[in-house]
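Only one protein chain is missing; all other protein chains are in place.
Chain naming follows the written order as A and B, and within any one chain the residues start at number 1.
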Amino acid sequence: MPIWGRSILLKLENISTHYGDVQALRNVSLGIKEGQIVSIIGSNGAGKTTTLNTISGVLRASSGTIEFLGRRIENLPPHQIVDLGVVQIPEARLLFPYMTVLENLELGAYTPKARKGKEENLKVVFRLFPVVEERKTQLAGTLSGGEQQMLAIARGLMARPKLLMLDEPSLGLAPLLVKEVFEAVKEINAHGITVLLIEQNVFHSLSISDEAYVLENGRVVLEGEGKGLLDNPQVKEAYLGI
Amino acid sequence: MKMSFISRKTASNLFRPKFYLPLALLLFLLVLPILPRNPFYEDLIIMIFFWGALAAAWNLVGGFAGQISLGHTAFFGIGAYTSTLLYLKFALSPWLGMLAGAGLAVLVAMGIGSPCFRLKSHFFALATIAFAEVLRHVASYWRGLTQGGVGLLIPFKPRIENFMFHSKIPYAYIALGLMLLIILVSYIIRNSRFGFYLISLREDQDAAESLGVKTSRCKLIALIISVLFTAIAGTFYAQYLLFIDPDTVFSLPFSVELPLLAIIGGLGTVIGPIIGAFILTPLDVLLRGWLGAISAGLNFIVYGTVLVVAVIYFPRGIAGWLRTWYEPFLRRLPGAKLSLAIEKTVSSPLLTSETSDPEDSDPEDEEIKSPLFEAQSLNKHFGGLAAVKDVSFQIRKGEILGLIGPNGAGKTTVFNLITGFLSPDSGKIEFKGEAMTGVKPPHKVCIKHIGRTFQLVRPFNNMTVLENVMVGAFSRAKRTKEAREEATKVLDFIGLLEHSHSLASSLTIADRKKLELGRALATRPELLLLDEVVAGLNPRETEAIIGIIKAISNQGITLFIIEHVMKAIMTLSHRIIVLHHGEKIGEGTPAEISRDRRVIDAYLGEEYLA
Partner (left out) sequence: MLTIVLQLIINGLLLGGIYALISIGLTLIFGVLEIINFAHGEFLMLSMYASYWLFQLLGVDPYLSLLVVIPMFFLIGLVVQRIIIQPIIHAPPLNQIFVTVGLSLILQNAALFFWKADYRTVRTAYSTLCLKTSGLMISFPRLVAFVLALAIISILLIFLKRTYTGKAIRALAQERRAAMLMGINIYGTYRIAFGIGIACVGAAGAMLMPIYYAFPTVGALFVLIAFVVVVLGGYNSLVGALIGGLIIGIVEAFSGFFLSPHLKEAVYFVIFILILVFRPTGLFGRG
């Protein structure tokens, strides 16, 4: 189905978020259509993670609205937002280090909806990430960086997301693993899951994105078609200051 | 005839409310003991002074330094038992016994203080409880020494040298004297370098260390002073009641009541403990008499409820609440003068650092004889992760060296290795020709003229802007007046002078970043490490701070800056080094770096330029 025909899954309108009295987001508006891969890029401190945390309910927006499938979610507690199908894979993965891989995955399927399809989801997840199945009885804290990232994404998938939000999945990974991660993201999207991606690796993320937003100092300064932005000189300037 | 024995200034000061109010209070206290005609009230007054003294002593370590001791009864008991045993067994005057008790308490505190201060707050509290309990058991069961649970009775032989009197009035004045002494000590400390250091380490221990505060030593000194007075109070108690037993002088409830007085009165303030004593002691006596008569325990129920409610809803205590209207109230009283405007000093070169040379402004002209700072093959692992791998670089005097790299590249780790928060696994660090590898704790690095700021700003929230900077200034100035002058100059330099008396917590983020800068500047660094100073600021604020950084560099201070905002670091830096995955992948001028393929790869991704 062509992009313009799809429905809007997530819509942020004029979202501002504060940490105490520090304003981290200023009037951020963005829209994500069903089935898309959307990227948010920008240098560190620009507000990318803050955006995800505001969507997830970990932070409360000081003004503005967030709609998911037409429903207002900006005032819901985090666990209800997960139940609706908005799942975040946090930066630094935040696995449960003293639990096994399998236990981590089971915890991913904590919400009532997710629990029902648990066995089925496990199969899907094992197929996508065979290394996770191999290590399923190992303690999560003992996995390598790349394996942990796969597990973190797998864990997120167990929650049966409609929208999967990934915060810097390629962070700290060797180039080969980075390729694998992005392949996995593409495959997840091919399954019908909408993806919101925050990435430092501009090339990879823009190459696979339908749309992208550039954030600077908490503000959206540029938006457009993913691959198109690769040629945009403003992007280079935002990252390298040239 | 003009008054020649009092200066004009002193005479006029006497009429300002800031002076005559406390003076009036003092006179009131001095007169109080002789007012009552009733032994009940005489006793009450003695108890108020007694508890005030104890609470003020506890406040030194619990309020100022923020170390929650729930075992102060240990030292109270040591004081009581030492003087009593020395008197009963060796007929040593309790006055001397009091000094012996205080001395013993100090020795004990020195022994257990250092290891216990390493513990986190909850565990520190637990350790102090345990320690006091051990002493109680020892006192209970070492009958040979202490007569155990039976306790010790002091025969009443009222003579001055026996520290016993017929009338209650001398006791009242002794207790008052003790309380006033501790309050005086608290007041002197509060306005001294030591006091600033205590509060700073309570607010943020790491930030304090980075400003040259010897946190461990300060905590210990606070504890020593506190237990000294607590033990003296113990002797007083023994001499007043003439009976002590382990359950009374080594009592856990006692340890809990002490902090309560300080909390209700106002933790960490000078006058708080007195307020607490004046309110809670009569309340306690009243409750005990009224409710306790109805049924045992009822008074403590009320007490406990007061504690819970006060801590949840009024954590700053009465003094904290008073503070908000005390100043305006003072101004309305007769004799009040408007506070003097802060004199703006002329913006002259800020630093008089011994090695700075104003003529020498362009570091690239200088021959590289020996660099100001050199790191060689630094390595740091965390578990299996190599955070910093074989990183070497030099910093030339007077330059601004930028440090960039993607998230997780190891930049802040490098800072921590230099400033004493972490030790390198291997490698060398040299500053001004002196070996500085693995120098710890951080205050030592600050003393050597290396300063730093933190990525997430860490102001001392309960101190004013001026006081924050003074903590830094105290690393070079010993006296409060000097520190204040120095701090004022710094605040003028960075443009925060008008906020001098605002609490740090009330500043905007841009001003907090400036404050962090100013605080570090006050330590007169020759090398200043800035960690993401620009992050989170809007364009105007960014420009302002860049201006300040340039001005700092013009003063001759060498700068080493971590930054993500590329525009900022490209304009500021003379040279830049790039870290990625813990390794140095590039070094050169901003122009060179922005063309470096490896650097572009690291930030934008390998295939970007393809």
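Some observations on this one:
Throughout what follows, contacts are C-beta pairs under 8 Å (C-beta built on N, C-alpha and C of every residue); 3 or more make two chains touch, one makes a residue touch a chain.
This structure is a prediction, so every number in the text was calculated from the model and none was measured.
The omitted chain makes contact with just one of the residues A:Q23, A:S39 or A:Q88: A:Q88.
Note on the undisplayed chain: of the listed residues B:H137, B:R217, B:K440 or B:H501, the one touching it is B:H137.
Where chain B meets the chain that is not shown, the touching residues are 66, 68, 70, 112, 115-116, 118-123, 125-127, 129-131, 133-134, 137-138, 140-141, 252-253, 256, 259-260, 263, 267, 295-301, 303-308, 311-312, 315. Counting over the whole complex, chain A has residues 56, 58, 77-79, 82-83, 87-88, 90, 94-99, 103, 106-108, 110-111, 114-115, 155, 159 touching the chain that is not drawn.
As a working rule, only the chains that are shown with their structure count from here on.
If you average the CA atoms of chain A and of chain B, the two centres end up 42 Å from each other.
Those residues of chain B lying in contact with chain A across their complex are 385, 406-408, 508-509, 532, 535-539, 564-570, 581, 594, 599-600, 603-608.
In the complex of the two chains, the chain A residues touching chain B come out as 21-22, 24, 43-45, 145, 168, 171-172, 175, 200-204, 217, 230, 236-242.
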